[in-house]
Each structure stands twice: as C-alpha cells, then as structure tokens.
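This is the structure I want to talk about, given as structure tokens.
The complex is shown incomplete by one protein chain, all other protein chains being positioned as in the whole.
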C-alpha cells in the first residue's frame, strides 16, 4: 500500500476500484474536443519521496505519477467493475496455482523498445531479490521460489546481516516466448490475478537493468499513456503524451505539468484563483462549513475511497485482553457524530470490517460499530472496569488530533474511564513503537487496500502474523477460515469463507473501524470533462478541455 | 582591526566543528527508526531496512559516521538523502530561494519596524504609538499560518491583487506578501527596540546641540539620532537574518516556495543527519559571518566601540 505523506498513512493510494464521479456536468456532445488535442493542464502533486521505481514506491506523491506512466497487466476500471486486461491478452489458469499469461504484442516502452514477457519476469525478480532492498518486495511472496531470492534476517530482530540468497530468479516464473510467461504460485490463490493491477507488477524496460535504479528513477521509462519529460525537485514534474501508445486509454490532451506543493491550502488557493487545474484533496480549512462548495460550485467533486480509518487495540497489553472491555469501548463511540462534527459529514461512518468498496465485503457486518451507551456501560461494568489511563495514540505529524480527541472524549464521557488522546512526534517513532509492540493504548491506523478484494482486509490485519496485524490479535479459528478461504479456486466461495471469518472477528473486536475515507477534489473551469479513479486520483487519460 | 578580523576568522574553525558535531549528534539522537515509517501501516521488509541501514552506514557509531561525513564535506560532497538525491543539488536549488525570501522579509521588517520605531519614539504614548504596539503584538500572537493564510486568501483569492503563490521565477513582487508574513513575527521587536533607543537618545546632548544649531529635524533624526540608536536593532536584525536563513517551514509551505525549510524539517524527522548538517552548515557559516559584520558595524555606528 502507498502512504500519502500529506497525511502520513492517512490517505493512501493503491490499486482499487470505486465509482468515478466527475462533478462537471458539461455534456460531451458540446464537442469541444478540438481544444484537447494540444491542450495542457497543470495539476497538484507532491514531491515523490524516492526516485520513480515502481516496486520501490509506497507513497502517493510518486505513486500517482507511476500510475500514469505505466500500464500493468490488468487495470481497475473507474466504474468499479471487475479488473480487466490491459497489457495482458489473457490470464489463464485451471487450478489458481499455475497461471499462463499472454501479453499483447508490440506494445512499446517510451524509449521505443517492445514490451516483452521477459520485461515482466525480470522486473519481478529484481523487486523480490532481497539484496536490492525493495520496499514492495513482499508483493511477490505468493510466487513459488520467493523464499530463495528473499532471505529474511535469521533472528528476526532488527537489521542484521541477512544471508545472501542462493539465486536471483524465482523458480515460479518462466518465460515461454516473447509474448507468454508462466507463473507458479506457492499455493492456490484465487485472488492473485486481481493483484496484478498494482503498480509493483508493472514491466521494466531493458534500460532499467543497465543502470543504477536511482538513476533510472530520475528519468523513468514506462509503457503507459504519458511519458516523462523532466523533474525539478519540489517544483515541477513535466509529462507529455506518449504518441505510440496503442492500448485503450490514450491521452486526449498533450501536456501535463505536475506542480509539486508542500501545502494543500496553497494548491487550493491556486485552484480557486485559476492558476491550477486540479486539486486532489481540498484542505480542511475549506471543507469546514462547506466553504469549498461555495468556492467551486459544480467543480467540487466527492468520491469514496477504499480506505478505512481504524483504531487498533494493543491486544498484547493485558489490560486490553478482555473482549467485553474492547466491545464496551467500541459501543461507546458515536461514529456518526464524529464524522459529522470533525469531518463535516464528508466521510461516512464505518459499519463493516472490510471497506464496502472491496468485493466480498458484507456491508454492515460490524455489529459493534453502533453507538449503544447503555450496553457499553453494562459490558464495562462486567469487565470490571479499567485500571489507569486509557491513552489513544496518534502520530502528531499529520492531522489526526481532532478525531482521536473526539473519540477519546466520547469513551471518557460514556464509560467514565480516564481517557485522553496523545500525539507521538513522528510517524517513524509511532511505527517503531507499534512494530516493537510497545503501545500502551489504542492507536490509530488506516488501511488502504492494495487490491480490490475482501481478502486484503482480513489476512494482513486479523490473521495471526499478518503483515499489519500489529496489535497481536490471534484467533486460530479465524486463521483456519482465512486460510481455507484464500485457497479456494473460486472467488465467490472464497468470499463466503471470509464472511464466516469476519463474524468471528466481529465477536472479538480486535480493532475499532471508525470511518471510511472519502476524497474531496476540485478542478478548474478549463477542464470540461474528467473521471476520477477509485482512489480519488485524477484519471489523466479521461481529461478533455 | 586587521588582526581582530583575522582572529575572528580563525575562531570560525572550532565553532564550525562544534556546531556540525552537535547537530549531527542531535539528529542522530532523534528517536525513531528512520525506515520504520517508510512503508505505511505495514512493516517495511527487513531486507529493505537492512539495505538502507548499511548503505547509509547507520549501524556505525556516531563518531565514525561524523568523521566520514566531514571527510566527504571537505571534498565538497555534502552527502545524499535517503532517496538518493544529492544534497549539493538541494542546496543549489533551494538556498537562493530561501535567501531571496529572507532578504525580502528582513527588508520589510527593517523598513516597517524602524519607521514605526522612529515615529513612535519621537512621539511616545500617542495614538500612533499604541496602534503600532497593539498591531505588532497581534502579529506576534497569531501564528504564521493564520497570517499567511488570511493574507493569501484575501489578497490572492478574494481580491485578486497578487498571485496567491510564488512562481518558480521568484519575482520580487510575488515575494512581498510572503516576506511580510515571514517578517511579521519580528516586526514588534524591531519597532519597540528602535522606539526605546530613539526615545533614550532623543534627550542626549548631541541631539539638543544639533537642534540648537538650527539643523532641520530631518537631519537631526536621520544623521545624529538614528545612527546612535540603531545598535540594538542591528544586533536583532543580524540574528534574525540568521534565523530566517534557516528557512521557514510554514511560510514556504503556504506560498509554495521551494526553500530550505521543508528540507531541513523533513530531514530532521527522518533522521537524515547528513542532510540536516549540510544545510545547517551553510546557515551557520552565514550566521557567523553575519555576526562578524554586525560586530564590525557596531564600531562604524558608534565610534566609542573599538576593537583591538
């Protein structure tokens, strides 16, 4: 998943799908396509944290540009329907374990070379090879032979010298011919093809392997609808249409300047005064009192995004091991009031464990997400109260103070427990404490799906040893059901199993889903037509002037 | 005078080493694993953390790291950030912007502050005096964010008088509003200090003599009074330029200036010792030279001060 530095983990971008809603009501029949052909727009962006190497980009600033510059095997349609083939001609399997992937012939990278099967295989092997130290290496853990190229630290404690892998090629990847490759997974995984739209799985040109990744990332070469022109740090990234692009989503305009801002309100001021064409997130100062709708009129756009704001319990702390206490805390939070007052009604309150935009989610399956002070007090008394202060932790380097304080105050008011919210200085300190299991109270988290499926909301978060199950929640029954669900060859059967697992999770309350994220964006009068992707990003290929 | 200058320049060396080490050590002691927060809500792959830790030699003792850093520094290499950007490039790209903004801020601050100080110092406790005091105090009381935001919204968006943000050309006219915002915090100090000094020296013999000689008031104030009253103000402005050169996170952010403030802040929280020290080194040098100039300026302003 990618983390927005704007909110350090608050709003992330990954692969997902949701409904696109463009606020502009202008009819396409007005036929102003003439302006588009050579048109240019300037849009809001954030300085990428790292050079633009797809598998090594886990934050939104660079992720957005990568999403535009590359096209993967599959793409997630803006209208929320099932993923469809992009570079892939076909992805076939009989057992959900061995996949034969055929790619479209003669699509090109921006440097003119042809996209071949080996560009995928080489890129994936490079990302998974542990000495390369890639942030997104774990995306390839499903593939057979991953453990041979990615050696973990033997004692599992901090940065120790990990053993050198014996090979740099995963045995599960086989190039059949220029247009075909075969992938063998460690175990059958029905959801695997769905993952392929994530940017870590994109192909890399041969030129990548002849230079240092950092150098490539400063002048990246992709295979998507726009190509890279220049990048002036903290100022501007210039992109332009890739004229040899042959796939569905061709650019309708020519130049895109991504102006890099540090501050959302600066970008917003530029948008309102006509110096900018697109802002992805309207700042809080304009959301308050719905001022942004007055400022922008019908150029204001709201979209829901598959991210859930969660508060997790440190289950490893004895004081939080009583289910009744956790349930009491959950029932004492009036989620509707929090979203109304703190988020001005721009975000919906959470009602289910997985985000409802993820296929396979049963909406409303979080029975403890309701506000029920009487029941909460009763359970709290049954649990024998709570000893000491209940501190709700958040990272102070992004805007979580308000909602965390609101939640703490509600818990305090309802249960009479000494609750308060406290910020930790940086996201790094915050994550370190979480990783080290040193949290002394419930702490905020935000989960953004990497790919659209309920699986991505259960395995990482609530299965024992899951990559983001930091609170240490463990229920053998949940583990067993999730494992069973993941191994189903059929997605519908898999979803049914996950639904059973969620029921058990709901009874255990290992975390508190609070609200779903939503994006408030705005565009200039110059843009006549646009679509927004599932995660509230601008679909740059849809823009017409 | 020559020897004094030489001595002062020689003193720069230990200060330089002391400051760089202190800052290096402080950044090193900032809590948190710099790579713990890099991968969002997910733990970063251990291999990634190990790779980066080794690449930037973060597993070495702080003294070794510092020695290594200094060695590179003397070869003109300021190091690189964790994302592989050369700090030299950052400095070359961002410092001129920060400097421009700082100078504009200083000029505005000095101009408004000293003017207000002289006017109020000559007529103390009048309406203007109180107005200046209350309005400059308000500028102190309100955080930079609020002043910047309100001015940007009113002047830039609502009335459309100026561009809301600064373009990459950094034109002087675009810098006036950000400069005012940045300088606003110190305006009260400058105005008040100038006022006090002026009021004190207003009754000095030489002023009376000058007035008695029949010199026009303008000349009395401009030549005699001002020159003798500016020492504390110049001291403050000198230290202020040092502070302004450190970059202004908030002001730069609001007006989209590609300055040094954000880089310093980002580097501090991500524990990029090399980046912080490299950027601050330039600042420290500027500051040391500023202080030297201010000290020399004392002697020029006030003949009673001598350096031997």
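Letters A and B mark the chains in the order given here, with residues in each chain numbered from 1 onward.
As a convention for this text, a residue touches a chain if its C-beta (ideal position, glycine included) is under 8 Å from a C-beta of that chain, and two chains touch if they have at least 3 such contacts.
Operating definition for what follows: contacts and distances are computed from a predicted model.
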For the chain that is missing from this picture, which UniProt protein name fits: "Xanthine dehydrogenase family protein subunit M", "Cytochrome bc1 complex cytochrome c subunit", "histidine kinase" or "Peptide ABC transporter permease"? "Peptide ABC transporter permease"
One chain is left out of this view; which of A:84, A:212, A:248 or A:341 touches it in the full complex? A:341
So which of B:73, B:107, B:133 or B:170 would be touching the chain we can't see? B:133
Any idea which of B:92, B:111, B:150 or B:293 touches the chain not displayed? B:150
Which residue among B:114, B:226 or B:283 touches the omitted chain? B:283
On chain B, where is the contact patch with the chain that was removed from view? 7-8, 11, 14-15, 18-19, 22-23, 26-27, 29-31, 125, 133-134, 137-138, 140-143, 145-146, 149-150, 153, 185, 188-189, 192-193, 196-197, 199-201, 203-206, 208, 231-232, 234-236, 238-239, 242, 246, 249, 264-265, 268-269, 276, 280, 283-284, 287-288, 291, 294, 298, 302, 304-306
Considering the whole complex, not just the chains shown, which residues of chain A touch the missing one? 283-286, 288-289, 291, 334, 337-338, 341-342, 393, 395-397, 399, 401-402, 405-406, 409-410, 412-413, 420-426, 429, 433, 438, 440
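Everything that follows uses one rule, which is that only the chains that are shown with their structure count from here on.
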Per the C-alpha means, the centres of chain A and chain B lie apart by a whole-Å value of 39
Note: in the complex, chain A contacts chain B through residues 1-3, 8-9, 12, 48-51, 58-59, 130-135, 137-138, 150-153, 156, 158-162, 214, 217, 232-236, 259, 261-263, 265-267, 269-270, 272-273, 275, 285, 397, 425-432, 435, 445-448, 460, 467-468, 470
Which of the residues in chain B come into contact with chain A in the complex? 31-55, 59, 83-85, 89-90, 93-94, 149, 152-153, 156-157, 160, 163-165, 168, 252-256, 258, 262-263, 269-271
